[in-house]
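In what follows, a single structure is set out as structure tokens and then discussed.
Just one protein chain is left out here, and the rest sit where they should.
The block that comes next holds chain A.
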Amino acid sequence: MTTTVTGLADPAELPGPAGGVRPGGRRRYTARQRRNLRLGLLFISPWILGFLVLVAYPLVYSLGISLFNHTGFRTPEWVGLGNYSRLVQDPLVAISSANTLFYAALAVPIGLVVAVVLALAMNRKVPEVGLYRTALYLPSLVPVFALSFIFIVFVNPSFGLLNQFLALFGVPETNLLGDPTSAKLIIVTMAQLGAGNAALIFLAGLNNIPDSLYEAATVDGAGTLRQFFSITLPLLSPSILFNLVTGVSGALQVFTQAYIVTGGGPNNGTLFYMFHLYNSAFSYAQLGYASALAVVLFGVGMVLALIIYGLSRRFVNYDVTG
């Protein structure tokens, strides 16, 4: 690349033939803008390539292959919307969708509340806050697969700690992974150990709220609760939006925990949507059908993201100025 001048007055930028109208009626750019456009696109070219290879191609390919009966061994056979009509009738799709919904409906809101409470507590800036921050973030560093092994040991009826703890409250020895609902609840509980990540993001959001707002509110006689709902929550809304969308997106993909801890059981109780997709593709080699599942997952994910963004226009507040 040769020398460039960006963001500065540049002789080439002066009005003149350089910034003429293009034949197609496209916007007119000055020479500097054109050069910056070239440079900018050059700098972001890794992302453009990534978008094409890792996002656009997979989407188009999934859409296409979902119209075929594709096993990866024989020549794909055109089935039109067959995979989609099969999907609608597949009882495992209904079960795994319900399981995923159950998981998302519990894990995401609980996770947000836990994370906000932890962030508010850390924001009190007690002197040893660094200690808590480390302790609370540590489980986020533990790979889900390792955490899954720990939980297998943890909930084991004969030598796990959890049953012993429950016994204190008179709960009889039970195999918590033996019941579809309690197995799902165990996986929801596991997810809460990742709250440290969201809590740190909330903490960063809290740090951006100017103290002067609270001082003014106190002088005006607003109580702690009132301050929380009138100042903290609205100004924290961008972080809430971020954590909500990543939380929902993550919940739609829940897989590893179930794969290791329960293998999808008992009685398909922890067969989550992503697990069913994985099984269809890599255990049963039904790549066409699995692609249809993937396309539906993508659609649901996008619709949910759009709904959340739509709602966020009403409640997300970007007006904070530090």
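Here is the rule we use: a contact is a pair of C-beta atoms (placed from the backbone, for glycine too) under 8 Å apart; a residue touches a chain by one contact, two chains touch by 3 or more; residues count from 1.
The working rule: contacts and distances are computed from a predicted model.
Participant: Can you tell which of "Monovalent cation/H+ antiporter subunit A", "sn-glycerol-3-phosphate-binding periplasmic protein UgpB", "Cytochrome c-type biogenesis protein" or "ABC transporter permease subunit" UniProt lists for the chain that's not drawn?
Facilitator: When "Monovalent cation/H+ antiporter subunit A", "sn-glycerol-3-phosphate-binding periplasmic protein UgpB", "Cytochrome c-type biogenesis protein" or "ABC transporter permease subunit" are compared with UniProt, the left-out chain turns out to be "ABC transporter permease subunit".
Participant: Just name the one of A:Leu67, A:Ile231 or A:Leu297 that touches the chain not displayed here.
Facilitator: A:Leu297
Participant: Looking at A:Ala31, A:Leu92, A:Ile110 or A:Ile201, which makes contact with the chain not pictured?
Facilitator: Touching the chain that is not displayed is residue A:Ile201.
Participant: If the hidden chain were put back, which residues of chain A would touch it?
Facilitator: Residues in contact with the chain left out: 1-8, 27, 29, 33, 36-37, 39-44, 46-47, 49-51, 53-55, 57-59, 61-62, 65, 72, 114, 117-118, 120-122, 124, 126, 129-147, 149-154, 158-161, 164, 193, 196, 200-201, 203-205, 207-208, 216, 218-221, 224, 238-239, 242, 245-246, 249, 252-253, 255-256, 259-260, 274, 277-278, 281-282, 287, 290-291, 294-295, 297-298, 301-302, 305, 318.
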